[in-house]
Structures are given as C-alpha cells and as structure tokens.
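Missing here: one protein chain of the complex. Every other protein chain is in place.
To keep things simple, chains are lettered A, B and C as they appear, and every chain counts its residues starting from 1.
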Amino acid sequence: MSPWLRLKKRTREVVNVASSADDHLSRVFDVTVMVLVAGNILAVILESVEALANRYGPFFAVFELLSVAVFTVELVLRVWVAAEDGHRGVSEWRERVRYLLSPMALADIAAIAPFYLSGFFAMDLRFLRFLRLLRVLKLTRYSPGLAVFAEVMRSQRAAFASAFTVLVLMMIFAASAMFVVEHEAQPEAFSSIPASMWWAVATLTTVGYGDVTPITPLGKFMASSIMVVGIGMVALPTSILASGFTELHQRHLRTLEMEADRAAADGVLTDDETTQYNELAEQLGIDPTEAQQIVEAATRSFQALDGEEGICPHCGKGATEA
Amino acid sequence: MSPWLRLKKRTREVVNVASSADDHLSRVFDVTVMVLVAGNILAVILESVEALANRYGPFFAVFELLSVAVFTVELVLRVWVAAEDGHRGVSEWRERVRYLLSPMALADIAAIAPFYLSGFFAMDLRFLRFLRLLRVLKLTRYSPGLAVFAEVMRSQRAAFASAFTVLVLMMIFAASAMFVVEHEAQPEAFSSIPASMWWAVATLTTVGYGDVTPITPLGKFMASSIMVVGIGMVALPTSILASGFTELHQRHLRTLEMEADRAAADGVLTDDETTQYNELAEQLGIDPTEAQQIVEAATRSFQALDGEEGICPHCGKGATEA
Amino acid sequence: MSPWLRLKKRTREVVNVASSADDHLSRVFDVTVMVLVAGNILAVILESVEALANRYGPFFAVFELLSVAVFTVELVLRVWVAAEDGHRGVSEWRERVRYLLSPMALADIAAIAPFYLSGFFAMDLRFLRFLRLLRVLKLTRYSPGLAVFAEVMRSQRAAFASAFTVLVLMMIFAASAMFVVEHEAQPEAFSSIPASMWWAVATLTTVGYGDVTPITPLGKFMASSIMVVGIGMVALPTSILASGFTELHQRHLRTLEMEADRAAADGVLTDDETTQYNELAEQLGIDPTEAQQIVEAATRSFQALDGEEGICPHCGKGATEA
Partner (left out) sequence: MSPWLRLKKRTREVVNVASSADDHLSRVFDVTVMVLVAGNILAVILESVEALANRYGPFFAVFELLSVAVFTVELVLRVWVAAEDGHRGVSEWRERVRYLLSPMALADIAAIAPFYLSGFFAMDLRFLRFLRLLRVLKLTRYSPGLAVFAEVMRSQRAAFASAFTVLVLMMIFAASAMFVVEHEAQPEAFSSIPASMWWAVATLTTVGYGDVTPITPLGKFMASSIMVVGIGMVALPTSILASGFTELHQRHLRTLEMEADRAAADGVLTDDETTQYNELAEQLGIDPTEAQQIVEAATRSFQALDGEEGICPHCGKGATEA
C-alpha cells in the first residue's frame, strides 16, 4: 500500500466514529468535535446576553473563526476519504459528490455555510448567529441512542401523519368556532380565524397561556368542549409513541428468540454462538437476564422436541421412542 | 353492454377512489376533489381576515360558486352510479336513496346543503361560512390512515364512554366544591355551578388559563387536590388509547401468524402464498422483517411437529421432502 | 311459596339490576332511578344559578322532597329483601344490618341522610345541596364499565401509591426550594412553604395558572428544572395506567386461551362449549374475531399434539405412531 493510501485509510479511521476505545487518536478527534459543538451552542447562548457580548466580543469572534476553521478542515477530510481506495478520476469524484448529498454531510455543510455566505450576502447578524445552532446536528453522528426514536418514528409514521392531520383540522375547527362566537365580544383577540388560531393552539396543546380567553357564555361552553377534546389531542401522539416503543421491543425480542432458536438448533451452544448471541442482545437493548432466559428456553424446547426430556418416569423409555 | 351502461360503469370507476395508479382520469378526479376541499378550507380561513375579504371578495364568491357547482355535479354522479347496473325502476331508486343516507353521502350533502338552504332561510353569514369547513369530511373517503384510529376507538368505546362519564362527573364535583368554597370571596367568577365549570374544565384538562383562580386558603387547598386528580383525567384517555393501539397490533400479529401457519401447513410456501402473505402484512401494518420472521417460525414449527426435526420416524424421509 | 315470600322475591328482582331485557318492571325501576339521579344532579347545578333558584324555588323543593321519598322507599325495599328467604328473626336482621354496611347501601344512605340530618342540625344550606351530588354514587350499581377501571386501579395500587408519594414529596421539595429562593423578592406569594405549595401544585401538574410565578433569575432557573420534572410527574400515572390496561388485557387473553384449550381438549367443540366460550370472550371484552382465532389455534394445536396432522406424507403413518 502506498503511503498516500495508508494516510487516507488512517484519516478515514480517525474522522469516523472510533470503533474501539483503543484507537486513541480517533477518540480524541471525536471528543474534540463534540466539545467544539457544545462550546458553539454555549457561545450562541452567551453571546445573546448583551453584557457578555460587549465584554467578550473579541473572544466570541476568535472562537467562531477557530470553530469554522476546524469544521472546514473536518469537512474537507471527510470528503477526501469518502472515495473508495481503489477508485480514481471521475468515479472518485462522483462518490465524493454523492457523499456531499448525504444527510450527515449536509449537516456538516449547514454548520459552516452561513459563515461563508455572510461574506457574499448581507444577512441579519442575529439570524446568522442563530443558524450556528444547526451545528448541533453534527452530534447525531455520535448518538446511537437517537436511532431508537428515529426507528419508532419511522415505523409509526403513518399514524403520526394521521394524528397531525387530525390536530391541524381540530385547530382550524376550534379557531373558526371561536371566531364565529367571540368575534363580536372581542373583535381584537378574535379578529379573524388566523388570529383565533393562536388561542386554539394554546388551548388544544393544553399550554393555556390565558392571554386570550373567551368571555361570552357560549364562547366558554365551546371552549370547554374544545379543551376536553384537547386531552385527546395530547393523548394521540403519546399513545402512538408508547405502543411504538412496545412494538419495537417485541420485534427485538422476536429477533433475539429466533437467534436463540438458531443457536440452539443443534443442541449445543458453542462459545462463539454465546458471544454472538450476547452481543446481539446488548445491541437490541434486551436485559441480560431476559436474554439468558430466552436462550435457556430455546435449548430446553429443542431438547423437548428431540425427546430428551420425554422420558417416561415408569418404563424409562423416551416418550417418542419407537 | 350498452354504451349507456358502459358510461355509467366508467363514471363509477372515476368517482370512486382510484384502485390503480394507472387509471389517470380517476386519479385526476380524486386529486381535483382533494385540492378543491383544501382550497375551500383555505378560503374560509382567509376570508375571515377582513382586509382580504374586502379586497378579494368577488374572487372568494366565484370560488365558492365554482366549488358548489363541482361538488353538486360530483354528488349527482355518485347518486346516479349508486344503483347496481342490472337494477331498474323502483329498486334502482331505492338503492340511490339508501346511498344518500350513507355517512359518505351525508358528508357530501353537508358540503353543499348550507349554500342552497341560505337561499330559503335568512342565515348569519359568518356561521354559514363556518359550515363550509364541513367539506373537509369529504376527505375521509381518501384517508385510509384514519381507519386505524376509528378501529381503536371502536374497540375501546366502552372504556372511552366510562372515562368521559368520570371526567364529566369530576368536573361537576370540582365546580360544585369551588362554588361552595369560593362563592363568597369571588361572587362574580364563581357565581353558580355552571359558571364554576369554566374554571373546573380549564383546571382538570390542565389547560389552566389563570383568568379565574381560587383566592381563599381553603379554595386553594381544594383546587390543589383537584389539579392532582386532573393528572389522572389526562392519564385516562392516553392510557386507554395506548393500550388500544398495542392490542390492535397484537391482534394484527395474531392474524398474520395464523395466515403464516395456514400457508406453511403443507410444508411448502408457493409464490402465490408468499405474495398474498406479504400483502396481508403490509395491509396490517406489520414490519416486513417481522413478517418474514413470523413465516419462518411457522415453517420451522411445522417441520418440528411433523416428525423428529422433520424426519419421518418410519420411512426416514424428511417430512417436507418431495 | 307464600304470597308474602313471592312478593319479596319479586321485589328483589325488581330492585336489583334487571337480568334480562324482558323483565319490564325491573327495567322501568332501573331507568327511573337513573333518570331521577340525573335529574338530581341537574337540579343541584341549576339551583346554584340565583335567577333560577329565585324563580323556580318551589319546584326545586318539591323535586327534592319527591326524590328523597323515592330514594327512601328504595332503600327500605332493598333492606327488606336483603335477608335470605329462609331466614327468620335475629339472623334475618343481622343480614339486613350487614347489607346496610355494604358500599352500595352506604351510597344509598349517603343519598338521603343529609336531608334527614338537616332537620336535627343547623347546616350550611349551600354545603347541604352540594352533598346531594353524592347521589351519583347510586349509579355505580348500573355501570359495569367502571369495573375495568377499578380492576386496573386495584392491580396497580402499589404503583399508584408510590407515584402519589413521589408526587407529594416533589411538591414539598419544589415549594420549599421556591420559598427559599423567592421569599425575599415576593414575600406575599411565597410567604411560607404551604403558600408556595399553591405554585408548586399548579406547576408540577402542568396546569400553570400564572397567578404566581418566580421573578428572580435563580427562581426562574429552579422553576424551569421543576417544570421539566413536572413532565415526569404527569408521565407516571399515565404510564402506570397504560401498562395496567395492557396487562389486564393480556390476563383476559390468557384466561380465554385456557378456556379454549379446555374446550378443545377432547378435539370436539360442542355447541354448549362454543356458546359458553363466546360469552366469556364478550365478558372479558375480547374482540370476536380474535376470540375465534384463539379457539381455532387451540383446536389446531390439539390436533397437532394428537398426531392427526402428523401424518407422514411419504408412508402415510402418523408421525408419533409406534
């Protein structure tokens, strides 16, 4: 392998999430990026406090420049190593462009693009600072925990879409009803359906600021009915999510049970099978005790099918023996 | 087939939800109705903004006329094709009347009736506009996603009825208690039990506007207890819905498992059986990987039942061997 | 049977919940009581409106007298028929006293006791009227739907007790923390820990009236943390209830599965067994389709165990045949 290829391979290992705790350089790189992102979020928050912005303005500016520099170098490295080692020329660059369009790369681009674009376009400085918060998206690379949420969202996406539709329609109905009933009494707060939406959203989400409330008896009656429906609106996503988590867990259990059956199918659990099985259990987030019970049951069930437990207690012959 | 019958049959295909993406005319019809309904909702919302109503009044009026025209033609066509092709005379019209009383047709009627009735009766214009929102009910024809919610609601209707009863009784109790305790201190806000209901509903649904709050120590103590109970009131529908979704999923899984057992009962999974099975899995909203695991387990279990790990103990051949 | 005993037996049938829709008199009795209770609730609510109380005062008074008369007669009849028919003298009255101490009888007593006691003691009239709401407890006799809630509450009582303890402790902690932090800035609203409890309860239940809010930065920070914890406080009862409903359904399914196994154990499902099985399924609130699937699976599984499906496709012998 040429030194160049070796450098590229090593760079890829370093910029990717460290696969083992022993790869110290890769770990240092990961932690540096995470700390830098956290520092950026903190900087955005603190810089919004006028007193701090005035006093530590130069420090914030230097930190921003440094961050953009690091993130730019990081992006360049990632694009460089995106091409498979054997590929060359056009195909090499096609792979890099494809990588640039992946969600992870887009998050990296979104993290630095505003800085560079602000040179070309006049942008509201405050809005620009706010965009720096998008750098937090870079962290998704390091957060396997969010994958479970994403998986549940994905498998329940139809239900969530329906729930969202129902919610939006309920809001339109609620806003319209209150507009019809309260418009005369409070022409300012309920000046139009869009204006009444402010009340409807705050009510159906049970936030209930109380800055706008119905004052006519009919308005209060309708609002009461809408509030009761609001309980249902809050109940829908919660219950979809709850059953989604339960279903995912059941799916994971079934996967583990099939692996246990496969491992126990020859009546013997080799060390390799056990290691592999335990790794799968951990990956699926199954409790170790439960995983142990599952594989025990699979072994027992194999033996039962195989006649080993079917020994007649009277004549000593296997129950399925000829 | 007479040209007349052929026209009727084709019209039925067009006005019904397109069964295949290839029936372009039917798809165009569906999309037109959906866009028109969405446009109507938007028009109701925008027309409520005085500035827009004043400026674009004629446009809104034309759009309304056009919408009613299209919806009227649509209803007439649906009624026409509601009669089975072979039927004639009285039985033909009886079927059409029966169709007119179906929920879907009633939604279509509700969408245009207010317009026609406003010619006969003097109606509040704002209320009339609000009724146009009912046109959204026409969309249920195109929304299979809502069917799951309806199914869960149906299977848990007894629990929901009980929860609603408990909620209403709690509200009456809470309102009465606060009326007794706070009436003297706040004779306006807690003037009667119906008036106190406004506070009770806002509190038990955890909306909590804060426009009416107890001020006496005893009132605050009772209100605190009621708020704690309010958590339970929010918890009831959420938990009923959550367990309802979980139960429905379990029911779907069982249905799929029985289909898998049936398909695997002869030891062979034909292509037809596989296709039918996968279609059922998709229809029931089961994850494809899980569906695959279920059918695999069914096949394996058949083999286990059919002999010592699939080997006939008498002739030594595998049970699923040709 | 003596006419007296026959009258008593018939009275018992009438005052108890009608066991069949054909017992018209019993149905009439049940519906009368239910309507009267509902009317009483309505009367309490309406009488609290001063204008109605002034205008229809005599009507309310007559309705109250009538209700108490009916409820008194009802209670007397129930006590009378509480004694088993064969019993006499002391044992007869012992049974009646035992009945008087049952929850149902206590609810009946609570419904009329305030009226009679008000003759002996001077009681606040408004509080007295409020006590009439307790008459709603009489309805529990007719509401089997609430039994499911009671069953879930009972099986999860330990979890609910723990959740309630956590909630109360959290409220004390929150109130104390805010008292320490905000007392100086708002000596009125946060005058003591009990006073701060008002804020703590409204916040932890996410009601959030906003009549009392922290104003110091430290107070706002602590309040923010408490609000986040408040999500958890709302989550606890909801999740306990949700898993309680799911567990109850699983228990019911298991009961039905065992009944199916028992019915199918002899390979034949008699009409009697089918009727009994379907009744159990309805009583347990299991979906009819699912109940059908369960009994089918039980039959199939019996046949598989019995060797009927275990016919070797090659030699024609049963797989478990000797």
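To be clear about the criterion, contacts are C-beta pairs under 8 Å (C-beta built on N, C-alpha and C of every residue); 3 or more make two chains touch, one makes a residue touch a chain.
Not measured: the values here are computed from a predicted model.
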| task | Specify the residue from the set A:W80, A:W93 or A:F245 that touches the hidden chain. | result | A:F245
| field | Residue among C:N16, C:T72 or C:T213 that touches the chain left out of view | value | C:T213
| said: For the chain not shown, which residue from A:L169, A:V207, A:V229 or A:L284 touches it across the whole complex? | reply: A:V207
| said: On subunit B, where is the contact patch with the chain that was removed from view? | reply: 206-210, 238-239, 242, 246
| Positions on subunit C where the hidden chain makes contact | 155, 158-159, 161-163, 165-166, 169, 172-173, 176-177, 179-180, 183, 191-194, 203, 206-210, 213, 220, 224, 227-228, 230-232, 234-236, 238-240, 242-243, 246-247, 251, 254-255, 258, 261, 265, 305-307, 320, 322
| message | Tell me which stretches of subunit A touch the chain missing from the display. | response | 41, 44-45, 48-50, 126-127, 130, 133, 136, 143, 145-146, 148-149, 167, 197-198, 201-202, 205-211, 233-234, 237-239, 241-246, 249, 285, 287, 289-290, 293-294, 296-297, 300, 304, 309-310, 312-315, 317, 319-321
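Keep in mind that, in the parts below, only the chains that are shown with their structure count from here on.
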| Between copies subunit A and subunit C, are the contact residues mostly the same numbers or mostly different, with half as the line? | same
| query | What chain sits nearest the middle when you go by CA atom centres? | reply | B
| query | So if I superpose subunit B on subunit C by CA, what angle comes out, to the nearest 5°? | reply | 90
| subunit B-subunit C separation of Cα centroids, rounded to whole Å | 28
| message | Show the residues in subunit A shared as contacts by 2 or more other chains, in ascending order. | response | 206-210, 238-239, 242, 246, 320, 322
